[in-house]
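Other chains of the complex are left out, but the ones given are in their true place.
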Amino acid sequence: ADKSARFEARVANEERIEPNDWMPAAYRKTLTRQISQHAHSEIVGMLPEGNWITRAPTLRRKAALLAKVQDECGHGLYLYAAAETLGTSREELVDQMLSGKAKYSSIFNYPTLTWADIGAIGWLVDGAAIMNQIPLCRCSYGPYARAMIRVCKEESFHQRQGYEIMVTLSHGTPEQKAMAQSALDRWWWQCLMMFGPPDGESQHSDQSTRWKIKRFSNDELRQKFVDATVPQSDYLGLKIPDADLKWNATTGHWDYGAIDWQEFQDVLAGNGPCNRDRLAARRKAHDDGAWVREAATAYAEKQRARRAAVAA
Amino acid sequence: MAAASISVTESSLVLYALRRADDALILGHRLSEWCGHAPMMEEDMALANMGLDLIGQARELYSYAAKVEDNGNDEDRYAYLRDVRQYRNLLLVEQPNGDFARTIVRQFFYSAFADAYWRAMMGSEDATLAAIAAKSEKESAYHIRHSSEWVIRLGDGTPESHRRAQDAVDDLWAFTGELFHTDDSDAGLIADRLVIDPESLRAGWTDTVTGILRTATLACPGKSWMQKGGRSGNHSEHLGHLLSELQSLQRSFPGATW
């Protein structure tokens, strides 16, 4: 109880909790779930964009996209490392994802149909992710906060790249502009859902807020995203697919239409267009790679034995 | 500008640059196919890293070819608007990824050459090629180290990994002779010391390769029949499929800017 009070006081005082510090079991569990889910999202998130690496339309775009997807893998790696500081191994966490027990962001259960989707993902998905993640740079758990600082830096670079693709397309041929509009149409509502259920229906928010894991409500962040994105969309000359979208002079915000939360629940339940494909692709990579990981382990053990023999 | 193929005036120097650029692009593209599907996340990173280095090298070499050719072409026109018979890369680099062992052995055979090649090319009397070589040499040093380590791990790992690695060595060996091939177009450049004679690298390559294979407990195939043809556009059936994917957007949206 003493420990608990001290922990709460430190958190309230904006101190960072570090791996060896005492922490409540629920805090450890919440963070392990959140960080690993975030890591899974980075790894699964490689797939929709990876789908266009081999077809990127210029060498500059090809290199940038490959580098971006590589960055996502890197994010995954250091998020797993951050999660491991809480006592669960990466292997175990990955198994939870492969078995379908652990979730990843539902946004990656939508397909990338055209090159414009790569632009839209950078612009909108990364944009929404950054909105969610910037507050996490001040998360009470030190390793997560530090990982987020690095992630956010790279994500904003990706976001600018994605937006630049959209600029090029929307100033391009009529076909390219139509491609860009179609991508915005298909990704817009899904991005609004990335901020999670409306305030009040969110399960973990209260405690997470007290623990300084969460600093803004889902709806606050969603509004920030809409406000930031509408002028960008105007600049592109693209139309956000929401008839109810309008400027509210009273609140100083953009009002937006009703979100189809049924779709959100459906995709979460495994029924998105790509849930099966995504898990199948990750499982295949894992299964096909088993012999390689075994070989690496076997070799490392042989080397250890050889060194031991020399030392003896 | 249409989506039809471009024509290229292949002076010796342009052809030389395109051949090396094509090697780098096609191998980089192959490596990029792994992204998101590698046996471990660290290898997703490493294969992408090597792919990025190679695509970067391709871009510099294409740009140099464009400058020398001076005919309105550029890196993207070379990459996206030449057909399979206009591509000039080694047969080795267009071979499919296969399993991880095959990808690694392909990389190892190529990098064992490229590393020594770029080091030697730093002495080229062509300032641009020498500068590209200086940058590429640093990259290829990592490629040969990384791929060698894996050849050893796989060869001296489990019986399965040994078998897969040996199969890859046996199947890809026939494509290594082309690394040292030269033709009339190269001869003048070699005489002018603009480029090196790859024959001068053969002994070193053989030493590197036999040494690593021995450490990996893998058998080295020794003297045998060698395939060639890539340098003059006589490719395997694999390249056409790769290009139909690589070029699909540029071919479908004639004249667009991306």
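Here the chain labels run A and B in written order, and each chain numbers its own residues starting at 1.
In the analysis below, contacts are C-beta pairs under 8 Å (C-beta built on N, C-alpha and C of every residue); 3 or more make two chains touch, one makes a residue touch a chain.
Values in this document were obtained by computation on a predicted structure and should not be read as measured data.
Expressed with the labels used for the displayed chains, the entire complex holds A x2, B x2.
The criterion applied here is as follows: only the chains that are shown with their structure count from here on.
Centre-to-centre separation of subunit A and subunit B, using mean CA positions: 34 Å. Across the complex, subunit A meets subunit B through its residues 43, 46-47, 50, 53-63, 66-67, 69-70, 73-74, 76-77, 115, 165, 168-169, 172-173, 175-176, 281, 284-285, 288-296, 298-299, 302. Within the complex formed with subunit A, the subunit B residues making contact are 25, 29, 32-33, 35-45, 48-49, 51-52, 55-56, 58-59, 62, 75-76, 79-80, 99-100, 152-154, 156-158, 160-161, 164, 245-246, 248-250, 253, 255-258.
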